[in-house]
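Note that one protein chain of the assembly has been removed; the remaining protein chains are unaltered in position.
Going in written order, the chains are labelled A and B, and every chain counts its residues from 1.
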Amino acid sequence: MIGRSTKFVGWAKRPKAACPRVSEARSVVRSNAWARALRALSPPYGVAAALALAAAAVALPAHGETVLRVAMTAGDIPDWTGQPDQGFEGYRFVGWSLYDALVNWDLSRSDVEAPLTTGLAVKWGIDPANNKRWIFELRKGVKFHDGCDLDADLVVWNIQRLIDDKTPGFHPVQYARHRSRSINVDHAEKIDAGTVAIYTKTPDSFLPYNVSVWYMISKCAVEKANYDYAAYAKAPAGTGPYKFDRVVVRERLELVKNADYWDPKRVPRHDRLVLIPMPEATTRAAALIAGQVDFVEAPSPDTIPRLKSAGMQVITLPYPHNWHYQLNFVEPPFNDVRVRRAANHALNRAEMVEMLAGVAQEGYAIYPPNARLYGNPVKYEYDPAKATALLREAGCYPCPVTFAISTSGSGQMQPLPMNELVKAQLEAAGFKVKLDVMDWNTLLDVSFKGREKFPQYSGINISRATQDPPNGILRFVMKQQWGPAGGNWGWYFNQEIEDLVAEAMRTFDDELRDILMTKVHEVASREAVMLFVVHDLNPRAISPRVKGFVQAQSWFQDLTPITMAESAK
Amino acid sequence: MTDVTLSSGFAAPAVAAIKVRGYWGTVGYRLRYDYVTLFFLAVVLLIVLAAILAPLIAPFDPNKTSMVYRLKPIGFRDFRLGTDELGRDMLSRLIWGGRMSLLMGLVPVALATAIGGTLGVVAGFVGGWLNMLIMRTVDIFYAFPSVLLAIAVSGVMGGGMVNGLIALTLVFIPPLCRIAETATTQVRNLDFVEAARASGASNGSIIAHHVLGNVLAPVLIYASSLISVSVLLSAGLSFLGLGVEPPTPDWGLMLSTLRQAIYVQPLVCALPGAAIFITSLSLNLVSDGLRHAMDVRI
Partner (left out) sequence: MWSYAGRRILYAIPIAIGVTVICFGLVFLAPGDPMVSLLPPDASPADVAYLRKLYGFDQPIPIQYAKWLIRAVTGDLGTSLQTGRPVISEVSRALSNTIVISLGAVLLAFSLAFVLGTVAGYYAGRPADRALTAVSVVGVSVPNYWLGMVLIIVFSVELGVLPATGMGSAGSDTFSLFNWEQARYAILPVVTLSMVPLGIIMRNTRSAIAEVLANDFVQTLRAKGLGETMVVRHAVRNAFPQVLAVMGLQFGYLVGGSILIETIFTWPGTGFLLSKAILTRDIPVLQGAILVLAMCFVATNLAVDLLQTAIDPRIRRA
């Protein structure tokens, strides 16, 4: 009680004058409190805000710059210091943007499967005197983004840094990533300033395919970073059509056009390319509709009508991908070819395509029908009666099988509903299907270790790229590739195929080799080496502002011809 | 003025006999007029009943897929609440999903009550270094936000129903243990416990007769409020893909898979979320009402 008068002044509020000290103290406290609060807030936040504003001023594209923003299915920004991770999507958006290989892919046409073309090498061929020695003639006058010149020493270093751990700049993780391509490469040698020789361990006519994803990075830049790739990552340099500009870790990678690119036809027609990882399909669709991105990979089939009604272009194209099951050829029941054929007959692929709203193509073989090496394989038509008959003949009715599947993953499309449909269809023919769901990495673990460690699985569901013969067929059917040494998870073995492949590797004439590989494909289908389901049609959703994009029949795509029209948004 | 004569039979004003109810009587009396709690208690019972009787009342097989009837809207032909992305009836899946969700709601809480309650009573009763040990360990787990702990444990163990149950049980043990311990400590020092000990009663009978009575009320009330949290958390785990495997009907998993179809049938996709919401809300309100009625201060 502070000197309050006891005189009754009515029920009204006490005038302030009666308690001057209290109200004064209160106002002082109040102002102090505000002052303190402001001070408490401002140092870290004020500085951060100021920095953010400054960064915004610098980072936002200059007025008038055309920007293409791409939403990828990857969970994070692919590694941009050489051989990318995040699967082939990393190669598609980061690898081919920043770098080139000795052999590139021609991605300019939609009507044919993308072939190999010249890259940093203008000519290559086998040495007639030694069929384990390939000679590459380099392109002249190519400079890296940091000014370094392309010459034989640099190419040799790039080859050696991914196979020889004594090379300065050896990158252990990229070495492991690239292993399946480099496994048959013995070493590289400089012949003269413009020519390089690559030696293989065994005669390998498929070497150009393996070289076609072997990027050349700038040795000068890596040297300047003292062979520390984390430092190199801040200023990477390649020869590609885009240059590195900035990165916000885990959020976006921004590249700008390289006006001095050695192929004037492929100088980008927009100024800036922004790559944003968005692993969730609905998020990608929402971002496209809201105008936050312009180009979206793999929208989920259910969002497609909505995207179309919002004015987006949805484009699809068959490309060398398959969404099949690799089977276990040692443990029953798939060790019996009749059971494998029964499973293939039991699938109603049309229903699967319908569920996917048309963004897939029925798959009856390893390659899609428009592939060069398709040939004339056996076609397993939907015939559940025949499937049941085959099962009874094989003495497996009902036939219990267990598949290992994932919840998501690169190229896995919509694994959960698709697997449930496969399960329902197989069970209708007399199988008893159990699905073992795991996350993508655990499934990769299973696939890497091979059937020996996982005898309980009759099959695994992993999507595969079939772009080039080694990756497309060979690693699934050869004994040399029996897991964990390679991609032949179920330990398939067929002498006919072994002979055909051995001959193909010794055949350096492309046409003759194609004939042999087509035969391999036909034998593989006849033997039902996989449970064939569908081929992804690789849907993309693009904003109407994006013009000039040509979708290639390949896992890789060329974004350089894209022009951005003036926005309506 | 009342005329009071002190001889036999004095005239007193007629007073109605005061009814003596006792504790549970009071609780029942309070509840009788708490219409909100009663209403939501009925809702909870309805949900539980529906879950138990799922095989009898679900109109369709929850796992039967049909490509023809994909993503149909609410009220389409026989599909009262529409169909999901594989053509399965939503109503049936919601009813069956209720089983999974209630299971994931009740089992972790029940287990945690048993384990945590026991630990708490033991710690409170014995005291000394055992109390220190148990309570400090519990404090360490308390140092994690529950969502983080649940997701971390379930995530590193690889997901799945059993791992989710283990993770949630682990999350709920600390608070229950603390409550039990506090309640036990309060009772332990009271005079009548001393008296009981002095008269030779064994520890077991002291616990059974005196301690438990004091401990049960706060622990059970708190546990009942945790059930709704458990339902929400388990649905969240399923939403992240760390819960049951498909095609098991489960509300969180349904919410997650239907997200992809949100542009086609937004209302159908909102149904599992609404189911989670209603269940959680009802459980919360019932537990609150019980707490008021039983006048428990936690």
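As a working rule, a residue touches a chain if its C-beta (ideal position, glycine included) is under 8 Å from a C-beta of that chain, and two chains touch if they have at least 3 such contacts.
All values derive from a computational prediction rather than experimental measurement.
Shown as candidates are B:49, B:156, B:190 or B:208; the residue that touches the absent chain is B:156.
Shown as candidates are A:220, A:337, A:444 or A:550; the residue that touches the absent chain is A:444. The missing chain, though absent from the display, is touched by one residue of A:66, A:283, A:402 or A:563; that residue is A:283.
Considering the full assembly, B:228 is the residue among B:131, B:184 or B:228 that touches the omitted chain.
Taking the complete complex into account, B:146 is the one of B:146, B:169, B:184 or B:257 that touches the chain left out. Seen from chain A, the chain kept out of the figure touches residues 11, 13, 45, 48-49, 52-53, 55-56, 59-61, 75-76, 79, 85, 172-173, 175-180, 229-230, 233, 248-252, 274, 276, 278, 280, 283, 286-287, 289-290, 292, 439-442, 444-445, 447-448, 462, 475, 481, 483-487. What chain B contributes to its contact with the hidden chain is residues 36, 136-137, 139-141, 143-148, 151-153, 155-158, 228, 232, 235-236, 239-240, 255, 259, 262-263, 266, 270, 273, 276-277, 280-281, 283-285, 288.
Rule of thumb we're sticking to: only the chains that are shown with their structure count from here on.
In terms of their C-alpha centroids, the spacing between chain A and chain B amounts to 45 Å. Within the complex, the chain B residues that touch chain A are 65, 67, 70-71, 85-86, 158-159, 241, 245-247, 257, 259-264.
By the touch criterion given at the top, residues 281-282, 285, 300, 302-303, 305-306, 351, 354-355, 407, 414, 416-417, 420-421, 424, 435, 437-439, 442 of chain A touch chain B in their complex.
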